[in-house]
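Encoded as structure tokens, here's the structure I'll be asking about.
Note that this complex is displayed minus one protein chain, with the remaining chains in position.
The first chain written gets the first letter, and so on, giving A, B and C; residue counts start at 1 in each chain.
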Amino acid sequence: MAHNNGLARTPQMGWNNWNSLGCDVSQDLLLDTSKVLLESGLRDVGYNYVVLDDCWQGERGADGYINYNKEKFPKGMKYISDELHDMGFKYGMYSSAGEMTCARFEGSLDHEVKDAESYASWGVDYLKYDNCFHMGRFGTPKITFDRYNAMSQAINATGRSMLYSLCNWGEDYVHTFGMSIANSWRISGDIYDHFNRPDDLCSCTDPRDPHCVAPGTHCSIMNIINKVAPYVDRGSPGGWNDLDMLEVGQGGMTDNEYVAHFSMWAALKSPLLIGADLRELTPRTLTILNNPAVIAVSQDPMGRSVARIRQDFNVKKDRYGQGEIQIWTGPLYPNDQLVVFLNAADEEMTITTDLNEIFVHEGPEGSAPHSKHEWDIYDLWADRMDERQAEKILNGDTQVFQKGWFNSTETSYKDALGRRDERLMGVKVAHVGPAQPELSVIVPRHSVKMFRMQDLSGAGPRYLLSKQEL
Amino acid sequence: MAHNNGLARTPQMGWNNWNSLGCDVSQDLLLDTSKVLLESGLRDVGYNYVVLDDCWQGERGADGYINYNKEKFPKGMKYISDELHDMGFKYGMYSSAGEMTCARFEGSLDHEVKDAESYASWGVDYLKYDNCFHMGRFGTPKITFDRYNAMSQAINATGRSMLYSLCNWGEDYVHTFGMSIANSWRISGDIYDHFNRPDDLCSCTDPRDPHCVAPGTHCSIMNIINKVAPYVDRGSPGGWNDLDMLEVGQGGMTDNEYVAHFSMWAALKSPLLIGADLRELTPRTLTILNNPAVIAVSQDPMGRSVARIRQDFNVKKDRYGQGEIQIWTGPLYPNDQLVVFLNAADEEMTITTDLNEIFVHEGPEGSAPHSKHEWDIYDLWADRMDERQAEKILNGDTQVFQKGWFNSTETSYKDALGRRDERLMGVKVAHVGPAQPELSVIVPRHSVKMFRMQDLSGAGPRYLLSKQEL
Amino acid sequence: MAHNNGLARTPQMGWNNWNSLGCDVSQDLLLDTSKVLLESGLRDVGYNYVVLDDCWQGERGADGYINYNKEKFPKGMKYISDELHDMGFKYGMYSSAGEMTCARFEGSLDHEVKDAESYASWGVDYLKYDNCFHMGRFGTPKITFDRYNAMSQAINATGRSMLYSLCNWGEDYVHTFGMSIANSWRISGDIYDHFNRPDDLCSCTDPRDPHCVAPGTHCSIMNIINKVAPYVDRGSPGGWNDLDMLEVGQGGMTDNEYVAHFSMWAALKSPLLIGADLRELTPRTLTILNNPAVIAVSQDPMGRSVARIRQDFNVKKDRYGQGEIQIWTGPLYPNDQLVVFLNAADEEMTITTDLNEIFVHEGPEGSAPHSKHEWDIYDLWADRMDERQAEKILNGDTQVFQKGWFNSTETSYKDALGRRDERLMGVKVAHVGPAQPELSVIVPRHSVKMFRMQDLSGAGPRYLLSKQEL
Partner (left out) sequence: MAHNNGLARTPQMGWNNWNSLGCDVSQDLLLDTSKVLLESGLRDVGYNYVVLDDCWQGERGADGYINYNKEKFPKGMKYISDELHDMGFKYGMYSSAGEMTCARFEGSLDHEVKDAESYASWGVDYLKYDNCFHMGRFGTPKITFDRYNAMSQAINATGRSMLYSLCNWGEDYVHTFGMSIANSWRISGDIYDHFNRPDDLCSCTDPRDPHCVAPGTHCSIMNIINKVAPYVDRGSPGGWNDLDMLEVGQGGMTDNEYVAHFSMWAALKSPLLIGADLRELTPRTLTILNNPAVIAVSQDPMGRSVARIRQDFNVKKDRYGQGEIQIWTGPLYPNDQLVVFLNAADEEMTITTDLNEIFVHEGPEGSAPHSKHEWDIYDLWADRMDERQAEKILNGDTQVFQKGWFNSTETSYKDALGRRDERLMGVKVAHVGPAQPELSVIVPRHSVKMFRMQDLSGAGPRYLLSKQEL
């Protein structure tokens, strides 16, 4: 049976400690972070999973069961999950399908059943399952499938519902089978906090090459975006291409770059796991992470990723020889269209498209039905929260939350989108139609413009489920 | 044993709903379509398989047998096959060698025996067997062979003769073993209705690369043609390279492009499954699909594909950076030669070849025996049916069928070719020979010129079976 | 244990019908051909295997044993082997490690033991074992090894000594394990009778790419030479890289091209199987095939292939975009050096090297010990037989054989080389040494110059067995 545990009907959202804190984990970290998530309103825009990454382990007991590190977690894992549940969060943990985890703690390979039992007994709701020290058990899809399916089966056997986040760095064509056993699957080496700098430690650069000597640990935002392009259609409700945890707020990119990063992750239907240390959350970072109009793209009930319709390398290159612009588009619930202009050139660009290009997948010039409709264009970043507002929130002034700030705990994105809730729609900035089909946009260097197109033709929802694009 | 079930001695022809209708299937659709095929004369030029694609399924019963969807098919599958058989058609169905079909209905993986029994009991004559949700069982030829062979064996065990159409998108070198278990095998990702636009969702572009991150769903006509070039010789009577179902008449290409598409599919010995919604068949589309002189190339009893003898990229490129011209040639029954000039440049081209190039596989300049013969050149599209004629047919005026229109139900292509039936020969347009070996042709942008060369030397049939080219 | 059946201590030589005659085989063909080999002196320069290729088979009996075709071979296979043995030849046959042979006769897959027994009972001395219809049993070295080892074991079990010629077109890194089970292994798709024309049906063009969608059937001389370059060191006494059967005399190349083809096959230590129809042998072809000075390179007792030390694409290209020059070198018994200048440019070239480059593998400029020796240079084609002489031989005038023509049946190449038999040495044309280290040669278009360098320093044999170069 396909994986239909009812979870991840939209891409999961939450927080994970790895990107900012690595092995420096503790009970306090989790509880403190959860408090920030709650009080900053981030939980209520959707970030409801709190995920503990590597280094929580103690020794494996003589009985074969894994222990947690009692110094870092003096009250134990069940205590943490109880606390998190009380705050309205779900609790995630981590292991590796290897003899050791990446940080060389006890791995779960050949211990899947007992480890899943432990997680269930601790009230765990989510498992990130890594790929280090796999003992040579990779290299064909079947051997990787079997290794990861062992844990999938073990989780199912516990009877406890857990979101299963497969992390094998995109090896062995995992996008072709991830859906059958997991709720998400990583498609690249580890992200790092740079926009587009190539690094030898992320050696897989041709997105069409499934074999690569080392997926790596220093993959830039653009590297990952380019990797997923050939199979964006593999994500769908219940299972998602995972572009790795967010670097937003870590310090290595400009505000524009972080906006681009966050927008693309939402548009590509990647899980959205905040990677920053939230105890040091800045107002500016908050205003990226909490934009409900962009999150609504991520949490769109259709669950359709954008697809790329243009990639143009004929632009100014930077010191690393990098430079390109891209246009991505795809359907939104109920009958809108998303268009994202991604400028990765080394200068501001004016990018122009038209309705023929936006709907090119429906047919070439002049033949696409939707190219004949009238569309209003809404900028999804125009309503970005004012930084002073965000600063107030971080200072404990929650007044904003009483003033109609979007709260997905109370109202689902689906419902709000269905009635075109203004808080999710962005700001109208243009109109296109058969008479004036062109849409021309100035996009700053290393940034995106992201638009929701609203169909004025009165047509109903248009996308049937189609082959391999469910 | 090799697959010698006696079927597909020439490439199968028929209709399949997927390209135009996707999941929107029903009893009425099949019966209405069959009526069009019959009354338009398409059945009699060879389109005799009516194939139902995905989405017909209901649940799998507790007994392990699959049910059909009773709303879509109120009288059941046996009723449909009886109706089709009565009209002189054969009935095809669909499943996937996975846990689910591509549209997420019940798949046949590990249910092969019971599903084949159901198909046999329903009077099914043809099975298209897809590749979605394969549970990681691909990545080496053996594992794919075993997965598809399971259904081949299951079909054989039923005792009912069924044409077995393997659809694994060309993965795992299927062209090297497809012949041993199936009557045809797809060699690429899904076709889409564009002539040559590259799309990220058809990421495999180098035809020499057997590994590809995702065969994809948006493969253009030119993409597929270029993929099959290295192993055109793998198709032969009983088993064929499948270039996917026809897009002719779907609206995304010009008339010239559809003619090129149809001509190449015939010359490359691909199955010819009409993909358009025949209830909306236009006269112009009909005049492509019903050209007996071109279909005779497809149904040639020698079963030899053309091979490419020239590919020249040094031509005008279009907005996608695409542009090339190609020449293809190969033998025809009984002792003719086919030559196809394919202009995929962005402008009209005059293309010139000569007898030395046409017969280059027999030896270099001056040494090929057939380059010393005299040949008449016949244009296979010169006799294309007049659109007004086609319109009459679609309006129910079947007078044309009484006036000597070619009917393969009555006379086989082999017999008619053997006696050089004029309706299959095209129109004589030129002569070449040792004294005037050049053949120079003006080919419009995105189009083909397709010629049958008739040998005037009095030589008998010339091609022995040769290695790997049976 | 490694394959040490005592056979193929130097690359096998002989004749095989496929290249010229394909399926057109018979008892008379084999006997007539053997007669030509004998009377033309070809047997005595070394061509002592007569190998029957595909299409000799009848049905497989109910007892599981294969029958021969009684019409083509009325007196049976044992009769042929007896006749051949009486004439001093060894007898070779053919099958495929598949369900069918390439020409679709009964294959030996899963019938290895009984088929080997048949061959042994028929007095067979040599088996060419092909790769068609392998039922998906390829794609990793182990599965291919097992499939071919099954026949290796079956042959061994018969107790009869047979040279085992593995023919899997270079798939699955056969050069890394061929030596363990076979006496030679093909390293490419099928050769065809062109010097350097690229053809879509030989799609594997990058010699460094081990995976290729189809090894193909139209591989040019230059294509094959370039493929073997990275692992020339894998051939050694007892097991050889097989570059496929010779096209010399087939008509598709110029005399210069055939000389280049033959020279490179000898220098690269490929088996030398004549592929032409010997009943139509011309004097000119005979003078290529019977050059003892070149054959002595092939049959050199050290068994070391040349390695490439220069490949330069910066030369004039032909109509196919092809053009390059290459220099190859390697040791000869007892302490000589072979240098081959291969001109595949589209014009005559003057190619210059020096002692530093010839011995670059011993160290860079100035450091190679042998670069400090004095060397006489001998042209190995200078003594090519006069065509009128060859014509006399073919007319039955065997006087030449009484006049000291080299006869390897009487004197082994090893012995003759050891005493520097003049007939194997070529003609002295130059001298190089530290004072005048340059060697500059005019090489016609599509041709080679091939020199034996004789060391005047008085040094003894210099090459120890070294790792992976045995």
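We take it that contacts are C-beta pairs under 8 Å (C-beta built on N, C-alpha and C of every residue); 3 or more make two chains touch, one makes a residue touch a chain.
Since we're looking at a predicted model, the values are computed, not measured.
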item	value
Contact set of the excluded chain (shown chains only)	A, C
Absent-chain contact - pick from A:31, A:87, A:113 or A:143	A:143
Per the touch definition above, residue among A:22, A:74 or A:369 touching the missing chain	A:22
Of C:364, C:396 or C:458, the residue in touch with the unshown chain	C:364
Identified contact with the non-displayed chain, of A:54, A:83, A:112 or A:383	A:54
Contacts of subunit C with the absent chain, listed as residue ranges	1-2, 140-142, 144-146, 149, 172-173, 175-177, 179-180, 207-211, 229-234, 307-308, 311, 360-361, 363-364, 367, 464-470
Absent-chain interface as seen on subunit A, which is shown	18, 22-24, 54, 99-100, 102-104, 132-140, 143, 190, 192-194, 197, 199-201, 203-205, 209, 211-214, 216-218, 251-253
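Convention: only the chains that are shown with their structure count from here on.
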item	value
Per Cα centroids, the chain farthest from subunit A	C
Interface numbering overlap (same over half, different under half) for subunit B and subunit C	different
Subunit B and subunit C, separation of their C-alpha mean positions in angstrom	41
Whole-Å gap separating subunit A and subunit C, where each centre is the average of the chain's CA atoms	58
Subunit B, residues touching no fewer than two other chains	140, 211
